[in-house]
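Below you'll find the structure, written out as structure tokens, and then a few comments.
Heads up, one of the protein chains got dropped from this complex, but the rest are sitting where they should.
Now for subunit A:
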Amino acid sequence: MDHFPTSWGRPRNDAIDAYGTYPIAQRPYNGPKDAFSEGVQHTQQPIVTGTSVLAIKFKDGVMMAADNLASYGSLARFKDVQRLYPVGTHTVIGAGGDMSDFQYIQSMLDELMIDEFCAQDGHTLGPAEIHEYLAQVMYARRSKMNPLWNALLVGGVKDGKSFLAFVDLLGTTYTASTLATGYGAHIAQPLLRSAVETHEHELTEAQARQIIDDSMKVLFYRDARSINKYQVATITAAGSSISDSITLETTWDFAEGIRGYGAQTE
């Protein structure tokens, strides 16, 4: 028991100590911390970064793609990084932005899904719930001036409904039948829209795959932070699968004819 009268009668914080488990003396301190104690640790900029993620809806579900590169500035530092991650059986998230923050998000979601699994009561978190959770976490972190520096796509299928939505480091969310993050939002999104919009419910998996492959190829030609190696995730009512890395066939003959910059001597 806490014999100091000054600690008596403090309101409990149900958000932190929902069950009132702790004796009063051991309760977590909810007051302000030293103003500078965490200041220097806030994320000011991303360090090791991934580039675009693309995703579209098709007849049976959602397809998502991201390349395998994690850049260190403009240096192509890590060339076999998986930027698509399955969460539960019917959801996949894809991340651009800081890869260490993405790894943190992965372990956070793993923990969440284990907690959910341990309840063993038949209730599961689907893509919509995971997206809402991520949105709340991202917004909470940005409100602490310490954002998780990512742009995330969440795609999945639950109860026969496909779900695709975006959330970024500010906690901004939106949803559409085609989504792209980063450079892809400028280069690939118009291509995806013209190929997908209005016939989301007719596109077959093969057609969706063709649209994704074409867009990834365009992105590789245009985006200097991309690599010609990428993975594709497919989520249907049957579950999610993430492909092995695919290497793009590209040609650079046309580059010979380009004049005006580079190593040409004439």
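The rule is simple: contacts are C-beta pairs under 8 Å (C-beta built on N, C-alpha and C of every residue); 3 or more make two chains touch, one makes a residue touch a chain; residues count from 1.
The rule is simple: contacts and distances are computed from a predicted model.
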Response to the item:
The chain not rendered here carries, per UniProt and among "Large ribosomal subunit protein uL13m", "Ribosome biogenesis protein WDR12-like", "Calcium and integrin-binding protein 2" or "Proteasome subunit alpha type", the name "Proteasome subunit alpha type"
Fill in: Option from A:125, A:176 or A:212 whose C-beta touches the chain left out
A:125
Item to complete: List the residues of subunit A that touch the chain left out of this view.
Response: 1, 14-15, 18-21, 23, 119, 121-123, 125, 128-129, 132-133, 136
